[in-house]
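A protein chain is absent from this complex, but the other protein chains hold their places.
First chain written, first letter: the chains are A and B, and each begins at residue 1.
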Amino acid sequence: MKLNKKSKDNYITYAIVMVAYLIFQILSATGNLSSHMTGLLVPMTYYAVIAVALNLCVGILGELSIGHCGFMCIGAFSSAFFSKLTENVLAWPIRFFLAFVIGIAFAALFGFLIGIPVLRLKGDYLAIVTLAFGEIIKNVINAFYIGVDGNGVHFSMKNSMELNMEPDGNLIINGAMGITGTPHNSNFTIGIIVLLLSLFVVQNLINSRDGRAIMAVRDNYIAAEATGINVTRYKMMAFVLSAAIAGAAGVLFSHNITTLTASSQYFGYNASIMILVYVVLGGIGNIRGSVIAACVLYLLPELLRGFSTYRMLIYSIVLIVMMIVNWSPRVIEKREKLAAKIGFGSRKKIAR
Amino acid sequence: MKKYRKVISALVAGVMTASMLAGCGSSADNSQTATTEQAEGEQAAADTLTFKIGAIGPLTGGAAAYGNAVCNAAELAVSEINANGGINGYQVEYSKEDDELNAEKSVNAYNTLKDWGMQFLVGSTTSACSIAVSEYTKNDNMFQLTPSGSAVDCVKYDNVFRVCFSDPNQGIASAQYISDHNLATKVGIIYDSSDVYSNGIYQKFTEESAGKNYEIVSAEAFTQDNNTDFSVQLQKAKDAGADLVFLPIYYKDASLILTQANTMGYSPVFFGVDGMDGILTVDNFDTALAEGVMLLTPFAADATDDLTVNFVSQYQAKYGEVPNQFAADAYDAVYIIKQAIEAKNLTPDMSVSDLCESMKTAMTEIEATGLTSSKMTWEASGEPNKEPKAVVIQNGAYVSAQ
Partner (left out) sequence: MSFLTYLISGLSLGSIYAIIALGYTMVYGIAKMLNFAHGDFIMVGCYIIFSVTGALSGNSAIGIIAAIVLCTLLGITTEFVAYRPLRGAASPLAVLITAIGVSYFLENVALLIFGADIKSFSSVIKWEGFTLADGQLRIQGVTIVTILVSVVVLVVLQLFIKKTKQGQAMLAASEDKGAAALMGINVNRTIMLTFAIGSALAAIAGALLCSAYPSLSPYTGAMPGIKAFVAAVLGGIGSIPGAMIGGLMLGIIEILSKTYISSQLSDAIVFGILVIVLLVKPTGILGKVIQEKV
């Protein structure tokens, strides 16, 4: 079988994910994995998934979004709502599968609706509008009160008393208290499957006709338009897909932690920027880099727990230093010179 | 893209080694302790065995003041206990972990403490985190005593107990108190709609106010993203003619509300709950602004009983701050665990699950005395029975309102 360079590159990514999965499974089966590490595995997968989603938006589509956690929030809430509603009706594999379908569908729908205004803007203005939508989603969900009783679904945006529920009613979304008691269905295997699927979708998109069109729009939309590419359509396609994948991350998120609140720590602009950090550090447009950077940067503050109060301080310094080492033109130049001296350089020169 | 390849491979190698180290590190620790114990024999084991208490709270981020109070006070209580001979003759080890007010990080913190060998959890500090962690303590059957997780769901499992009042409890008590003492005819409410604690009290208070001798004339919300300007909320209460403003919020925001009410020239009675405690100790705060503020709180830092005086002076000496109600709850929590352990004569060599089972029954049997109440008992459901104390601020100090 002869593989071209790109598909070989893709298979390497899948292989890395699968090898990591196997290593962790073996470690866990032989009892060599601490409970701290075990607990980190699922979050690592969903942060990797949302980093892939954001990289599709920032790297491939070329539009900076700092509100991507808003889509994650929509995926998380819609799926958790569904799971709470059908907790005693459906068997868990079916329910969890449907939760994914619903979470992804809702996130995609909102991606489409938000995409209509957002994609008309450019650059920093586009970025600030994505931030605005992220904050709007969070703020509005915080004011949702939805309960279910014998008479059907009750909804209010003021407080839970307005719902006028029967005493046997079940308050599902309780404003800022969000949804508590979502079934704990996410596990590492499902997380890895979702990650592999989103990698598969994104990497195939990049190497497809549509993907090339999207990247043409990114590089020069005037030229792309002139060659007959429907700019709006391709922009929307990438944006919706990116929102949908973020929604999938949200489903994993809400079924991993049993309390789901629409607060800034999880879905605010700060959280969205955290994901952006993963993408930029992993390399803009480099899907594999996003996955790895998401895992490393999620692990880093956890591994720094030993430093207690200095933990976040060290993290911030490491972040700045990593950025300079990875991105500074002068440092890159020096690194390349060094590499040339050692003898790495010749291969690299040709490759470029 | 080429130039990243090397960086990435380095990163992969990094993360692999890091995770291996993390994985292997703990197992190595475990085996080491196991062998030393065996080697030293059973008699020596009694000396090296310790109880392990862990605490979780937000030590960084916007809520760090609360988490630090809990973790510091628990640390203080543990060091006092150790200085006085420990629990049942065993010394106590203590460890704290940061959760950044994030339920996911709180679970990570819990797992870290579990790897360390924790037997009793004092935490998490905040409600949502505490609920998330309780899902895991239930699975491990580990005893959890949350000092300040006040939401109803915090104690839904039988292994979880709490020291503070529940949110509904405070809402009911406040409504009752205002009505019993004829404090107002028109009540305005300012609450934090993005906060579980504030929302919970607000909802119960509103429900409970139906049919009382006052009416609620305004209920205005703010969020943690929008907590610098309270002029609108205050103006609305003022326009509606509220003679009492109920503030089911933390002292951080309350201090700003009091300042702004003062600049507006609006001076109703302000009525707070336990989250308001701490307002007098805000650095550089003009306590004259808080004159006449009433609050229901189980703890007052300037109380003159020996226990409080000792606690406050020790805490101040060690951490340079006056402790608030979070600190008091956590300090009590550690002593409650001590009392329960002693009641059942537990030893550190018992399994986490066995300890938890005994603790569950012990908690319903003990009657504890602490900073936050002179008499606390617990239901099997995890709820404490204690009386809320109403205090009023006069001349910059709490005075009992009864």
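The criterion applied here is as follows: contacts are C-beta pairs under 8 Å (C-beta built on N, C-alpha and C of every residue); 3 or more make two chains touch, one makes a residue touch a chain.
No experiment lies behind these values; they were computed from the predicted model shown.
In the full assembly, the chain not pictured is in contact with A, B, by the touch criterion defined above.
Touching the missing chain, out of A:T30, A:T189, A:N204 or A:S328, is residue A:S328.
Summary of contacts with the chain left out: across A:C57, A:V280 or A:L300, the touching residue is A:V280. Across the entire complex, the residue among A:V129, A:L163, A:A213 or A:I229 in touch with the chain not shown is A:V129. The chain not shown here is touched by just one of A:L22, A:V101, A:I193 or A:L313, and that residue is A:L313. Although one chain is not displayed, chain B still touches it through residues 59-62, 64-65, 67-68, 193, 220-223, 225-229, 231-233, 235-236, 239, 252, 255-256, 259, 263-265, 278, 282-286, 320-321. Residues of chain A that touch the chain left out of the display are 58, 64, 117, 120-122, 124-125, 128-129, 131-133, 135-136, 139-140, 142-143, 157-158, 222-223, 269, 273, 276-277, 280-281, 284, 309-310, 312-313, 315-317, 319-320, 323-324, 326-331.
Here, only the chains that are shown with their structure count from here on.
Taking each chain's centre as the average of its CA atoms, chain A and chain B sit 32 Å apart.
Only residues 16, 20, 23-24, 27, 31-40, 43, 135, 139, 142-143, 159-161, 174-178, 180-181, 184, 253, 256-259, 261, 263-266, 268, 282-283, 285-286, 288-289, 292-293, 295-296, 299, 302-303, 305, 308-309, 311-312, 326, 332, 336, 339, 344, 348, 351-352 of chain A touch chain B when the two sit together in their complex. On the side of chain B, the complex with chain A involves touching residues 1-4, 6-8, 11-12, 14-16, 18-20, 22-27, 59-61, 96-98, 100-104, 107-112, 114-115, 128-129, 131-132, 135, 151, 153, 192-196, 199-200, 202-203, 206-207, 223-225.
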